[in-house]
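In this view, the complex is presented without one of its protein chains, the others remaining in place.
Right after this comes chain A.
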Amino acid sequence: MITTPTKLVNAKRTKDSPVKSSLFRQSIRKLSKNKLAVSGFVVVILMFVACFIGPLFSPYTDNKINMAMMNKAPHLKHWLGTDALGRDVLTRVLLAGRISLTVGLASMMLSVFIGSLLGALAGYYRGIVDQIIMRIADLLLTIPSLPLLFIFGALLSEWKIPTDYRMYIVMLMLSFVGWPGLARMVRGQMLSLREREFMQAAVVLGLRDRRKLFNHLLPNIVPLLIVIATLNIGGAILSESVLSFFGLGVMPPTPTWGNMIDAANNMIDFQERPWLWIPPGFSIFATVIAINIFGDGLRDVLDPKQKR
């Protein structure tokens, strides 16, 4: 007799109690209504799946040079044709995607980490810490990032860094130029958050700075960080492609989308063999556009104040 009503109440509670609808769930629900953002997300996911799983089904992953199959137009055996060394373009585009996406993701994570940490420290401690960090950031922001990356790239070639390591160094380079803008934004948020009443309450509770910073302040800007991080991936992929296109990023034979489009530098390849440069070009285009659309949708959901 008594158990039945309680059960009923409990069942109802788990179904639509406010506790269940966290910000995360709400955001996903709102995001799923944005068709454009969802399609962007789907494209990104497809890209990842294709690049990381696709090559497993290809018989050409060994990158063997095959002189008999040089510069063949797309046909049944090589869906996107072959390049000057007889390698399968489709396989190379997918393998290149692995590198490009990894570099994009990794350098984004690193720059978000550096940027949010330094920005948080600057905004929280203010004074001299703020001055030092933000002046360095300003300095990096005043130098256009592309020339800076070129100089780094040229230095790497000058120092004869082994090609295997270059990928990692390129990641570091990209995050090095990526963090200042982010740090600025995080600092701004921190400056306003630290004055909020709940931070006074945190002081009154006798919390340590570290706890205040990482348990109380940073979680408040996670939505902002997610948005910036997402948009940053696109930028990082683009920068990596630019660098590699100019032969200053990841070096062949390791394929990346950027150094594959390098084929377009050659007049004959450009005019006669579009299968060499259109696939990597389209991959960059599709990925970056998809990421940006998704990021924009995310921003509308997570950070509505930032809407222009």
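The rule is simple: contacts are C-beta pairs under 8 Å (C-beta built on N, C-alpha and C of every residue); 3 or more make two chains touch, one makes a residue touch a chain; residues count from 1.
The rule is short, and it goes like this: contacts and distances are computed from a predicted model.
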The complex's invisible chain, by UniProt name, from "GNAT family protein", "NAD(P)H-dependent oxidoreductase subunit E", "Cytochrome ubiquinol oxidase subunit I" or "Dipeptide/oligopeptide/nickel ABC transporter ATP-binding protein": "Dipeptide/oligopeptide/nickel ABC transporter ATP-binding protein"
Contact residue for the chain not shown (choose from A:Arg25, A:Lys64 or A:Arg196): A:Arg196
Contact partner of the left-out chain, one of A:Ser58, A:Thr102, A:Asn220 or A:Asn266: A:Asn220
Which residue of A:Leu56, A:Val204 or A:Met267 touches the chain not shown here: A:Val204
Chain A, residues in touch with the chain not shown (by the definition above): 13, 17-19, 22-23, 196-198, 200-208, 211, 215-216, 219-220, 222
